[in-house]
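Removed from the display is one protein chain of the complex; every other protein chain stays in position.
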Amino acid sequence: MIELLGNLSEHLGLPVNASSHGHMLDQMNGWVHWLMIILFVGWGIFFILTLVKFGFLNKEKVDCEGVKSHAGTYGEYAVILFEAFLLVGFAVPLWSLVKTDLPDVTDETVEIRVVAQQFAWNIHYPGIDGKFGRTYATLVDEEVNPIGLDRSSPHGADDIVTLNQMHLPVNKQTIIYLSSKDVIHSFSLPEMRVKQDAIPGMSTPIFFTPIMTTDEFLLEIKGSAREGKGFEIACAQLCGNSHYRMRGFLTIDTEEEYNAWLDEEAELLEEEGDDDDW
Amino acid sequence: MSHDDIQHHVKTYIKVFIALMFLTLLTVGASYIDFDISPQFRSGAIFVGLAIASFKGYMVASEFMHLNNEKKMIYWVLGLTVFFFIFCLSIPVLWEANLMGDTNFEQSPPKIEGGHH
Amino acid sequence: MSSQDHHEESFISKYIFSQDHKWIGIQYGITSLVFLLFGFTLMMVMRWQLAYPDTVIPFVGWMFEDGMLSPDMYNSFGAMHGTIMIFLGVVPMVVGAFGNYLVPLQIGAPDMAFPKLNMASYWTYLAGGVIMVYSFFVPGGAANSGWTSYPPLADIATTGQTIWLFGMVFLITSSLLGSMNIIVTIVQLRAEGLTWGRLPFFVWAQFVTSFLLVLAFPPLEAAGVLQLMDRLAGTSFFLPSGLVVGGEILNVSGGGSPLLWQHLFWFLAHPEVYVLILPAMGVVAEIIANNTRKPLWGYKSIVFASVWLGFMSFIVWAHHMFITGMGQGMSLFFQTTTMIISIPSVIILSALFITLWGGKIRFNTPMLFALAFLPMFGIGGLTGLPLGLAPTDIHLHDTYYVIGHFHYVVAPGTIFAIFAGIYFWFPKITGKKLNEGLGKIHFFFSLIFINGVFMPMFIQGLAGVSRRLADGGVSYAHAAGVLEWNEFMSMSAWLLGVAQIPFIINFFMTIFKKVDGVADPNPWQSTTIEWTDTTSPPLGHGNFEIAPVVHRGPYEYSVEGASEDFIPQTKK
Partner (left out) sequence: MQIPYNEELRPDTGLYNAKLGIWIFLASEIMLFGGLFSAYIMLRVGAPVWPPLGTAQLNIPMATFNTVVLITSSVTMVMAWASLKMNNFGKFKMYMGLTLLFSAMFLVVKYFEYSAKLSHGFTPAHDTFLAIYYTMTGLHVIHIIAGMIVNGYLWMPGSKMWKSNPERFTNRIEVAGLYWHFVDLVWIFLFPSLYLL
């Protein structure tokens, strides 16, 4: 029974889940929708019965007292109880699990920064040393240095900055420090069940663990309307005229692929560094 | 209200006036005194300053605006308003304290000679 | 506050600068209907863009460059659709028109407490409306940062945003004047014998609504002033340091907070949504009691519930801000209050359902709209629950699920209640009933198509499609599976538009219809005071020949032993 109840989420048309916490959010969503359906169907049946009985059939006498049973009141108590259950049982623990209990950073954690701007996502990797260089608004140059990274700052030389291309290794805890250069955006990864506003002047941490590589995902969605298209980063907050196409790409790699990609990017950086002194 | 009542009121107005004057000077004076445990938050000074202001406000409201002797309906309206007022004031503070994000992460950018471009 | 007895009124003082609450109510009503139609038209144009991106818009295409809505225009239209529907359409309709026309009549008062102020409030509203419409013609077009106008985007937007803010200041002022007036009228001018417990529920709903307006609107006015300062005086209330827009450092001092706006905005805008729904519930309750020929079930509990609803609505606002990064404490608080606030709605709805039981239900057009309100509001309200719980809101926030949620409450909810009210009180205003046949056509087609527009939004939303996308989601792969609904929804929207034609025909046809003889003053056999002792249509300024005296509660239908199945409140 519980199985069945919890599984309503599978019929809500949610995107494929690809993060370790996602199924819990989905399950909660399933529970809430059960409550909604029960209430709606319950009252709906009562409603239709009443309309038939007192609208079309009974035309003589009005019964002023109406309903004598206390079913309505019990129903209300049931709703209250259910809501309390959802709050205590799901909402509170889940919120800390997915939003506020920031995990400790270990060697295994992937830390990156994401800086949103009209209308692109800048992804900032700390490079080999694992530490981010400093960024300054004054150094911003849309062509070559969109996040204003100071290459001469202590940890800045090896940092990797990509545009709209985010790579993450599978099954690793990821922490993203999210901010924005200009207006409010919202960093949304529908398949990861991640959404967080990117607010200028603020750096907000988000964390999740992807559990499915892009290749696996592509296999999973074979035959659906989006066949052949991998994970994407969506902007969920109105941010200007091109909000509708502020799209980034997320690739979940295996460990090896990820490291290979990082190396490749580091090489690129070196080549650039030769003819361009910061 | 009878003539005598009013006469009585007028006496109160004068007294309140004098008290308000005194408190104004007091609050200015107090602002030069250092009540603070830490210079960062100045909580002592804020507390003293607002306490005096609240007392002044109370006197204006209760005497000049006759709130010490008003009808029930008006107390209801104001009670409700004050409740929401306090709410409106306190949430931003609590909010800031409970924000996940870090609002002071970006140190002010150094002034670079010539800047960019 | 005039009290001079006037003689013959001139045309201007009678029809233009009228101080008669009935005429002002009609002015409000007509103006807001026009704005509702305008807001709907904007959306019908937008829906073309959503269904067939990159194709020329039929009929109105010539107005736009390339015959299409540019993304900027799309955003303008969206923001203005929201603003117009809420602030120029529904609020003036439910508070300005229904409130103005009915409250004094239902409480047996000669007029509003402050007739001049009442007039001022209408004209301020109209000025606000004109300013808003004017903003379409300034360079850069109307405001395009959403009806929520979040800075920094709104701070750096085109001139239209400034005009929008000025317009809002007018609209807010108008609402404040109007609602002050309603409160004072209800408290001070109730007829003799009309105790609080005998007030029709509609009046209670107006009372609570007016308090919401009086206390919630000013913080938005403050926020509006701050945003105006940001835009005109170069301050940075909402702008943090170090902003880089389009590669250039924004030349401001910085140090502000973008979230400050959201707090002040939602501190108003959440109570505002109950401003949209409470009077609607009031209308529905009146019509249901009348057409079941039964007293409202649980009158006391729904009055209590609506007061509670009003109170709670001030302390839930941050449920619109769950994903701005709030911690556990705040999210717990706002989730809890949000769950608590759903309870009074459940109570009110349950009471209305239970009222139906045992009644002698008459299916006339107003009743049909009122009945449809219940499940439709039910869908809207229930879908508020997963939004109100922070973890489930993570996936649903800013998707079409939200759009679906609130349209179910405002469109087949409030708009249906407005239609119900128009059909119900039309004979009061004009002395003539609207045509039932046309009314039923209007009803059934509206019901079908409005569901056709909004139901698929839940499907899209659950799939993760964001709102405010100028191309309806074509750019995003995750929208691919549900994209085909766009065409269906747009078709439904246009057909919904077509379904309004019988109403418009009916409306004008009935107004100009000639009838012989005296109109029936109480065509629905209703108990409340507006139907008794006054003529239909009412003549001139002033309401009652003799001040009415009330002897009983508002819903004495089918009382045992009475000669008719209703006893007016004024009957001994």
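Order of writing sets the labels: A, B and C. Residues in every chain begin at 1.
The working rule: contacts are C-beta pairs under 8 Å (C-beta built on N, C-alpha and C of every residue); 3 or more make two chains touch, one makes a residue touch a chain.
Note that this is a predicted model, so its numbers are computed, not measured.
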| item | value |
| --- | --- |
| Omitted chain - touching chains that are shown | B, C |
| Listed residues C:184, C:307, C:340 or C:459, member touching the removed chain | C:184 |
| Options C:130, C:225 or C:549, residue touching the unrepresented chain | C:225 |
| Hidden partner chain, residues of chain B it touches | 1, 3, 6-7, 9-10, 13-14, 16-17, 20-21, 24-25, 27-28, 31, 42, 45-46, 49-50, 52-53, 56-57, 60-61, 64-65, 71-74, 77-78, 80-82, 84-85, 88-89, 91-93, 96, 103-104 |
| For chain C, residues in touch with the removed chain | 1, 3, 5, 110-111, 113-115, 176, 180-181, 183-184, 187-189, 214-223, 225-226, 229, 233-237, 252-253, 255-257, 260, 263-264, 267, 541-542 |
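By definition in this document, only the chains that are shown with their structure count from here on.
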| item | value |
| --- | --- |
| Whole-Å gap between the CA centroids of chain B and chain C | 36 |
| Centroid spacing, where centroids are CA-atom means, of chain A and chain B in whole angstrom | 42 |
| For chain A paired with chain C, centre-to-centre distance based on mean C-alpha positions, whole Å | 32 |
| Shared-contact residues (touching 2 or more other chains) in chain B | 99-101, 103, 106, 109 |
| Set of chain A residues in contact with two or more other chains | 99-100, 137-138, 140-141, 148, 199, 201-202, 204 |
| In the complex with chain A, residue positions of chain C that touch it | 70-72, 75, 144-146, 150-153, 156, 240-247, 249-250, 254, 257-259, 292-295, 297, 323-325, 327-328, 331-332, 335-336, 339, 342-343, 346-347, 349-351, 353-361, 363, 371, 374-375, 378-379, 382-383, 385-386, 389-392, 394-395, 397-399, 459, 462-464, 466, 468-471, 473, 475-478, 480-483, 557-560, 565 |
| Contact footprint of chain A on chain B as seen in their complex | 99-103, 105-107, 109-112, 115-117 |
| Chain C-touching residues of chain B, taken from the complex the two chains share | 73, 80-81, 84, 87-88, 91-92, 94-95, 98-101, 103, 106, 108-109 |
